[in-house]
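Note that one protein chain of the assembly has been removed; the remaining protein chains are unaltered in position.
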Amino acid sequence: MSFNIPIGPQHPALKEPISLRMTIEGEVITDADIRLGYNHRGIEKLAEERNWIQNIYLMERICGICSHSHATCYVQAVERLMEIAPPKRGMYIRYLVSELERIHSHLLWLGVAGHEAGFDSFFMYVWRDREIVMDLLEMVSGNRVHYAINTVGGVRRDLDETQKARILDGIATLRKRSEYYLHIGANEPSFVARIAGVGLLPKEQAVALCAVGPTARASGWDRDVRKEDPYAVYDELEWQVATADTCDVLGRVVVRIKELLESYNMIEQMIKKLPAGDIAVRAPRKAKPGETVSRYEAPRGENIHYIKANGTEKPERLKVRAPTLGNYAATVFMLKKGFVADIPLIFAAIDPCICCAERVVTLVDGRSGASSLVSLSDLRRRALDRPANALVKGKAEWPF
Amino acid sequence: MLDKLARWSRIKSPWILHLNSGACNACDIEIVDALTPRFDVERFGIILRATPRHADVIIATGPVTRQMKDRIIRIYEQTPNPKFVIAVGACAMAGCVYRGAYNVMGGLDQVIPVDMYVPGCPARPDAIIDGVVKLLGKL
Amino acid sequence: MAVLRTLLYLLVYPGLLFLFVYGTFSEWYDRKVYARLQNRMGPTHTGRFGLLQPVADFFKLMAKEDVVPDAADKGLFNALPAFGLAVVATSGLLLPVWNFSLAAPGWTSFSGDIIVMLYLLSLPTLVLFLAAWSSTNLFSTIGGARVLTMLFGYEVPLFLAVLSPAVLAGSWRLAEIAAFYQQRPALLLVNVLGFLVALVAVQAKLERTPFDIPHAETEIVGGTFTEYSGKKLALFRLTTDIEMVVASGLLATVFLGGFPGGALLGFASFVIKTLFIIFLLSLIRALTSRIRIDQVVSFAWRVLAPLAVLQLLATILVKGFLS
Partner (left out) sequence: MTDAELIAKLQADLGGRIEIDNPGPRRLFLKIAAPDLVPVVTRLRDAFGVVFLSTISGLDLGATFEIIYHFSTPTQDLNVRTEVPREAPRVASITPLIPGAILYEREIQDMFGIVVEGIPDGRPLLLPDDWPAGQFPLRKDWHYDRPVEVIPGGES
């Protein structure tokens, strides 16, 4: 017989209000429906009543973990509208802080993935090491989260020699620990048993459902905005996009740890190449009429800001699309064939930032989706003969 | 003598329930951060519980969005009696940046009675621990 | 005089008072070891080294308002915690700790008490299932179903592993088994494999981390205890603590050669051996992540059961070789 279990809006696995409605039979999920709107604060309406500088602080508070990425994406768009070019040193510091934020966000996610799988010691260790990055960020910007280091036309705080040295040796200890976590994440039998072969998203589905960020890269689709649309500093550093082709949660764990290691050597290159000069340039109060789209690679995926200016000091329209929004269609697809025990893991695998995406809608299920999604009866049949497609696990390294 | 024992035990083992009412999850991460080795709240006997039935102290973050309003009231009523509410972060205190938005009620005290406010955007883990300890001191 | 000893036996030593104190102490010990393994401090500010933390939890829950959901059927819902506690406490009485004489089998230690002990230890699992079923919350129903599925997984290997030393000792009486191994400590090495299997099976019985799916916090909220609060929750937590003590006591008797010496020396060896076993249980809890329900059952039948049968085979061979 089929249950219909509601998960959320208040649930220990979800740090944020979102409501998942699952119809399950026994332990197999046959139908998924996510209802949002609990987090909708009407930011776009608020943004139209604030001038360019005030909007930076509003943009930062869209999401707590990727606050700097929203602020950077917004500031890039405004600088392009006002046609001002921030100095090189300002850009280097801005993207140094964005890489530090990527490290803190990936470490956070790694711990939460361990917690969802019930591996609390891993969660405690990873979050203990995350404190190193939080101290570095606090030293650079004064606050653990919401750094407010961006301003239109550059950065508000400079880096001196002692801070650079502290950042370098903080990164050194973190690199040692991350290699240890890569070893654990990929080889610890009971943890791998929980994440291998779970939340499957083959590559063509990832492309069809427009998945973004590590979720897409774990299915072998190497889309990274820093490579495609290098906006300032990234084309002067040498690094490569981290991908994996196992298309499951294990792949996402591996991709995120590889991205951590990439961020470490990117930061070291940035600090070595930090040019001299001032860090910001004065920005005019009003922006010329026009429109622009700015893209940024947030820790969770591609972040898009579309801004239209009408010559006054307030934006006429500001549209934000956060990365988690792109992954929701993929999540509903992944949930369809999972176990009840996998729900938090699959959901945490896309590293949902529900407050980012509170403008998101969600796909209901096969019947209402587009032709590319199978109809409900077909899903139920495929879900019920789940053991038949158990060979999926054969490919994944199965410790038992 | 019995209620002295009850008071002592209530101070010494406050079980918390984390409630996010539409926040930007910076304060939520700082609350979870308080459980990790550096700030370790288990020293004071504080454990994060999953259901409102087991909780004594509700730690809430976020400006209450209209959709979350009646869910929060329902959770508040489910918690058994000697219960307290701590509003963590500027959003839970008075709506912070979102004050005046069409979909936001502007602060937790518009919905449920709040006992302790912890300021900060986000409130630091040690500020949250200080809030919990001060609340218990008031008992 | 005998009445006084029985009263003392019932109420104080392996009775309620001792089990309550030692249960809370072992919960503190488990939480402290678990925290230290995670580089954390664990409870420190209630009493010396946080010793009184479980006591504080217990009394706080006793003083809390007791909410009974109207959908649940009241009778069962209220009676279960007390019943669970009673079952576990009686199984505690059978431990051969004190007040038994090897020659005359009295009611505290009789032939076949290992079977009664194992049966009493598997009753709390059914109490858990009934608790989940009677509080008609959706999450606890799933939790209850998981409790039973797991029961079929670990029960048989546990019985096989615990009974193989009894087969070697040639008797079903705990006191005699302990005495047998006290005379020939070398034979304990034969049962090491059984000890490991029993350890993992007890970890599953107590629903601790690799097998804590029935009350998995992140998946099905509170699991079996979602609807319980106040006094009933306190009694349930106490039942799980005492169950841990009694189960590790049973393992100590059978695998580590019981508790030699009179009342005092026996008590010391009882504490040391059970703490050693609880330490091993916390170690398993800290080092593994939770595995899914189908993996638990497949693990139990593909790994635990064959090992237990192997252990039984080894015991029979050794027994044949000895006689």
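Chains: A, B and C, in written order; residue numbering restarts at 1 for each.
Please note the rule applied: contacts are C-beta pairs under 8 Å (C-beta built on N, C-alpha and C of every residue); 3 or more make two chains touch, one makes a residue touch a chain.
This one's a predicted model, so the numbers in the text were calculated from it and none came from an experiment.
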From the touch rule at the top of the page, work out which displayed chains the omitted chain touches. A, B
For the chain that's not shown, point to the residue among A:A148, A:A186, A:A208 or A:L261 touching it. A:A208
Checked against the full complex, the residue among A:G42, A:P189 or A:G220 that touches the missing chain is A:G42
Based on the whole complex, identify which of B:N20, B:T36, B:T51 or B:Q67 touches the chain you can't see. B:Q67
Option from A:R94, A:R252, A:R295 or A:K337 whose C-beta touches the chain left out: A:R295
Pick from A:K88, A:R128, A:R223 or A:R300: which residue touches the chain that isn't shown? A:R223
Would you write out the residues of chain B that touch the absent chain, in ascending order? 65-67, 94-95, 100, 102-107, 109-110, 113-114
Suppose we count only contacts with the excluded chain; which residues of chain A make the list? 36-37, 40, 42, 44-45, 80, 207-210, 223, 228-229, 290-293, 295, 302, 304, 306, 308, 316-317, 319, 321, 325-326, 328-329, 358-364, 368-373
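Criterion: only the chains that are shown with their structure count from here on.
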Between chain B and chain A, distance of the C-alpha-averaged centres to the nearest whole Å: 26
Using mean C-alpha positions as chain centres, tell me how far chain B is from chain C in Å, no decimals. 35
What's the distance between the Cα centroids of chain A and chain C, rounded to whole Å? 44
In chain A, what residues contact two or more other chains? 12, 124, 128
Residues touching two or more other chains, restricted to chain B: which are they? 36-37, 50
Applying the document's contact rule, which stretches of chain C touch chain B when the two form their complex? 31, 35, 38-46, 50, 52-53, 55-60, 62-67, 217-218, 221-222, 225-230, 233
What part of chain C is in contact with chain A in the complex they form? 37-40, 138-139, 142, 209-210, 212-213, 216-221, 286-295, 298-299, 302-303
Of all residues in chain A, which touch chain B in the complex? 9-10, 12, 15-17, 37-43, 45-46, 57-58, 61-65, 67, 108, 111, 123-124, 127-128, 130-131, 144-146, 353-355, 358
